[in-house]
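The structure is given below, and queries will be raised subsequently.
Only one protein chain is missing from this complex, and each of the others stays in its spot.
A and B are the chain letters, set down in written order, and residue numbers restart from 1 in every chain.
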Amino acid sequence: MKQVIKTLAAAVTLGSALMAAPSMAGGISDDKVRIGVLADMGGPYGDLCGRNCVAAVEMAVEDFGGKVLGKKIDVLSADDQNKPDFGSAKAREWLESEGVDAINGLVASSVVGAVSQVTRSNEKPTLISGAGSNTFTTKTCSPFNAHWSYDVVALANGTVKPLVDSGKKKWFFITADYSFGHALEKVATGVIESNGGKVVGAARAPLGTNDYSSFVLQAMSSGADVVALANAGKDFVNSLKGAVEFGLSEQATLAGLLVFASDTKAIDPSIIGNMRLTTGFYWDRDDQSREWAKRFVDRTGAVPTMAHAGAYSSTMHYLNAVKEAGTDEGKAVMSKMKELKPNDFFARNATLRSDGRMVHDMYQVRVKTDSERKNDHDLYEIEKVIPGDQAFGAQLPECDFK
Amino acid sequence: MSFLDINIFGLMGQLLVGLINGSFYALLALGLAIIFGLLRIINFAQGALYMLGAFVAWLGLQHLGMNYWVALFVVPVVVGLIGILMERFFIRPIANEDHLYSLLLTFGLALILQGTFTHMFGSSGMSYNIPDALKGGNNLGFMYLPTYRAWIILVSLVVCLGAWWVIEKTSLGSYLRAGTENPALLQAFGVNVPMMITLTFGFGVALAGLAGVLAAPIYSVSPDMGSNILIVVFAIVVIGGMGSIGGAILTGLGMGVVEGLTKYFYPEASTTVIFMVMVLVLLLKPAGLFGKEA
Partner (left out) sequence: MTSSASVHNIRNLGIALILVGLVAPLVVYPVFLMKFLCFALFACAFNLMLGFVGMLSFGHAAFLSTGGYVTGYLMTQVGLSTELGVLAGTIVAGVLGFIFGKLSVKREGIYFAMVTLALAQLVFFFYLQAPFTGGEDGMQPIPRGELFGLIDMKDNFNMYYFVLAVFVIGFSIIYRTIHSPFGQVLKAIRENEPRAVSLGYNVRDYKLMAFVISATLAGMAGATKALVFELESLTDAHWHMSGEVVLMTLLGGMGTIFGPVVGAAIVVAITTIFSGGQMGNYIHIIMGVIFVICVLSFRRGVVGEFNHFMQKNFTASGLGK
């Protein structure tokens, strides 16, 4: 028995020593660069990022040549099922035992919150391509966050402000009852009030509500000029359908605060046609974006959303930074990412701020009606380009990570 | 119009909307109650079969050009047949085991169905348009009632009352009830009891398919539409008294209204209020509101 204990003790010591291998200064750790894509693959946000975010990251890796600094680039992926516990467990496993160097994808705000705790303590870049809460660069900001595609501040500035300015002062919210919905409502309320409007009411609908008729009735009896839908994905689709069915659209303007191209495509044009919304990307903007979108569609068959485009763009920028920094060590790469200016078909007039916010041009678009659409993917008309510094909020001093 | 008027109007609107949801609950709960009441099978796959109904309608429209009116008849038959196969190959082998096994088995079948559809069609949901004849609506003064919603109430009430009448008031119904009390005796009278059980199961499941078709135009057709509603419907059957057909129908409608009221006063609790009622009912009247103590 003594012998056994001795052996065990020796084995444990050896094991601890192995596990505690120090991170390398410079060079590529374990001779590979691994990017993990974590997203909701089959749930309500599956179509706006999901498998096709993995495809977008793979496209970026292929376009980059498959290697950086002579070392192979691997793409891993996993389903977080929109659950923070699944996401953080997977991220932990990747970073601690599988040598993953950066995480991309990241859709549900709750998952991002949990994952960024793990990436922060492991010092690995976190490329947030899908989620929109502004807390990742404010309340829970981290030196390793790169919040890429859009955020709730940009959405509120892009969609809410023009409506208030046009004289629609009374607002009602139908809000998804979880952190992202609350954040969106709060930021939008700020924009409404500072521009002379007022919020006359809000209904909090549980996440995944199928039947919005009760909430629509509340909105109708509030007498609001604008009913804002502070939700996303399937919640947005269902709430909009309910609003139109009960005639709310005839008495008030409907404003979808976060609409992905995949959502627009899923809704009948007679319902969503002429709605104005804000997006971080639309494929049919110029030749460069069309060229990329064509390759994306050929590969996946799906219309690219701003999350897909953001996943590609952030991966490309990350790989460029690894190349310039000469290492995949997290801190060095992050500071290189903030030093280099992202510039591709997605990121226009862009810069990655020291708080991790990727500031770039946003777009106000109008949804085309049925008769205007030339094909399945012909969804928007870009009405206005919003320069990044007007779209995104100011940086907080406590989130200055150089 | 004073502030108070708006509130009363709002409240009436919520009650009506609650009644619409209640019709769905009643239809689904009826299927579950028939299957449990007559066959003592707890069918946890009822939600998945409701989802299947919506998908069959959608697929029929996409690939076969089957319109809504045809779907209304064809889909329940298709779903009913699938239910019959389910009963024949999965449920019958464990017919003599504890109820809990049928619950676990059908829970497994529900997972398989939902997983398969998610895999095949993604999860963002498909849209199915309201048929032209049922578009539009009427202003009732206190709210705008879309015609399609009125149609749902109508269909659901007719079907529920019809089923209740057949089971409680006709000789076919009395055979069914006798079959659960004493299958051997009924068999001795020359009734093919296993066949009767299979058909009853098929009918209960077909009701879920019908609810699926009714739901397709107003909710998005998505793989998880059934799992969200199942647990609520299940609670309704328990509240009504397991096996009580009339209890399931009345409780379904009633819970729709209770939920509507909750959405008015405390929307965050709207998904939980039914379980609060369930706890209270089970503590005070364990056999359910309309059930008989076993």
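Observations on the structure shown:
The rule is simple: contacts are C-beta pairs under 8 Å (C-beta built on N, C-alpha and C of every residue); 3 or more make two chains touch, one makes a residue touch a chain.
Because the structure is a prediction, the values reported are computed rather than measured.
Put simply, the missing chain touches A, B once the whole complex is considered.
Mapped onto subunit B, the interface with the missing chain covers residues 42, 90, 93-94, 97-101, 103-105, 107-116, 118-119, 231, 234-235, 238, 242, 268-269, 271-272, 275-276, 278-279, 282-283, 286. Remark: the residues of subunit A touching the chain excluded from display are 4, 8, 11-12, 14-16, 19, 41-42, 51, 54, 76-79, 81, 83-86, 88-90, 92-93, 96-97, 109-110, 113-114, 117, 178-179, 207.
By our rule, only the chains that are shown with their structure count from here on.
One simple way to say how far apart two chains are is to compare their mean CA positions; for subunit A and subunit B this gives 37 Å. Subunit A makes touch with subunit B in their complex at residues 42-44, 46-48, 177, 203-206, 208, 210-211, 213-215, 217-218, 220-221, 233-234, 237-238, 241-242, 245-247, 262-263, 266-268.
Residue ranges of subunit B in contact with subunit A, taken from their complex: 6-7, 9-10, 13-14, 17-18, 20-21, 118-119, 122-127, 129-130, 137, 143-144, 146, 148-149, 218-220, 222, 224-225, 228-229, 260, 263-264, 267-268, 270-271.
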